[in-house]
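Here the structure is laid out as structure tokens; the discussion comes afterwards.
Presenting chain A:
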Amino acid sequence: MPQASKTRPKESKNLKIVKDATCTFCGCVCDDMELTVDLDEHRITKAKNACVLGRAWFYEHTLEDRPVVLIDGKEATLEEGMDEAAQILVDAKFPITYGLSDCPCEAQRVAVDIMDTINGNIDTTTSVCHGPSGMAFQGVGESTATLGEIKNRADLVIYWGGNPAESHPRHFTRYAVTPKGMFIPNGKKDRTVVLIDVRKTPSTPVADIFVQVKPGKDFELLWALRALVKGKKISEDIEEQTGVSREILDDLVQRMKNCQFGVLFMGMGLTMTRGRHFNSGAVYSLAADLNEFTHFVAKPVRGHGNVTGADNVVAWQTGYPFGVNFNRGYPRFNPGEFTTSDVLARGEADAAMIVASDPASNFAKKAIAHLEKIPVISMDVKETHTTRLSRVRFAVATYGINTGGTVYRMDDVPISLRPAFDSPFPTDQEVLEGICQRVKKLLSGKKARVAA
Partner candidate 1 sequence: MGLSAPPFSLLDFIAAKHSRIRTVATMILVPGRSKKQGTSLNKGKLKEEYLTVTTTAEMNERDMRRLKLSNGDKIRLKSDVGQAVVTCMGKKEEDLPSGMIFIPYGPSSSQLMGSDTAASGMPMSKHMEVEVTKVGS
Partner candidate 2 sequence: MKINKTEITDTFAEAFAMWGARVVITADSKQWARAAAASMTGFATSVIRCKLEAAVECEIPPEATPDRRPGVSVLLFTMSSKAIAGQLIDRIGQCVMTCPTTAAFNGLESDKTVSVGGKLRFFGDGYQISKLMNGRRLWRIPIMEGEFLIEDSFGIQPAVGGGNLIIMGSSQRIALRAATAASNAMREVAGVFLPFPQGVVGSGSKIGSRYKSMIASTNDSYCPTLRSISDKGVLPDNVAAVYEVVVDGLSEDVVKLAMCRGIHAAAAKAPQIITAGNYGGELGKYKFHLHEILNNT
């Protein structure tokens, strides 16, 4: 990363090496980083083993000169910020919390507690990432595996609708394509890699077989594969429909049925396009069908560092993975009804607490317009469009760089973080705990919100 190295200062003497640190930029959550930390400059100067994205993550998260708290744009103390935030949440009739994918589980647990206490609504970035895969999972289940199992055993690796070379660069090299494993002694030579996408991407060269599907026809292609795997007929115009010839499909089916251990990785090319959860469901179903012939698993390639942790925390505390509403004093789940994009676009929420995410730049216009109308509390390590429109904004320390805690890799494997250097900013967890205590105090005794 030449740009970053240009801005890197001359090495000072007060250096620290952190071994086996974890990168939380993407869902790969690689835990083999060797960080060189300049303790005087409060920055990471070297991140051995990191990919291009990881290096940017480590190098760019320095200590910025920002106020810890701004209320209505004016600097305030942490206590004032937490007081104000608690008051906003308690005053609201339909308060929401959103984000949470870039903070550790310890913070996520407090966020759910707050929403349980105030009978609010909690949702994570899962809903606009692999939420549809979560819904598909609820419909058909999933055959899955930890990434180490894929490294050790997978001789057929299929990526569908994803571009790991640019979104998860080490997915190929650390987990699924090139590494040698217990039963894959020669690494990539022992695997067949298939890439299915609407366009050629920087990931394409890694594939032994590239299948280009017409945009928006993934479901049809998956469905045709399912039918063929089950020995059923498919319509003759399949190539016209999907852009993929019958010969390619037959070849793929044979490879899938005959492999020793197959894996289907799915990207957001499936979850974010027409069909959404049904696309994911088709992948899960295809993998399940294939288990009649061999061992086959399917996995979403999840995005943010701890979005999987968010799913897990929200699920164990409420029973549901995302989009959970506590208005009635117990959790309820209904994507589309309680998911953030929807409650904002419909103008339902009357206060929002945004933790470690940026809906004001990622959401649809209508949703952003409503966010601009209501009191927003935000916590982020950097300035974003969301922090800019917030009434109360907290500048927080960066997880994995300044703070510890637990994160879950995309395959649900939990990992503890090793912070590199201290930050003067509070952690998400500390801010959330402060707000939680205040909210509980405001709602103690007779004012306690109970079930209705």
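Please note the rule applied: a residue touches a chain if its C-beta (ideal position, glycine included) is under 8 Å from a C-beta of that chain, and two chains touch if they have at least 3 such contacts; residues count from 1.
Keep in mind how these were chosen: all candidates are chains of the complex that A comes from, given by their letters.
The structure presented is a predicted model; accordingly, all values stated were derived computationally and were not measured.
Trainee: Any copy counts here: identify which of 1 or 2 touches chain A within this complex.
Mentor: 1
Trainee: Sort out for me which residues of chain A touch candidate 1 in the complex.
Mentor: Against candidate 1, the touching part of chain A is residues 1, 25-26, 52-53, 55-57, 59-61, 123, 127-128, 131-132, 135, 163, 165-167, 169, 198-200, 202, 208-216, 243-245, 247-248, 251, 268-269, 271-274, 276-277, 322-323, 335-337, 339-342, 345, 358, 361-368, 382-385, 388.
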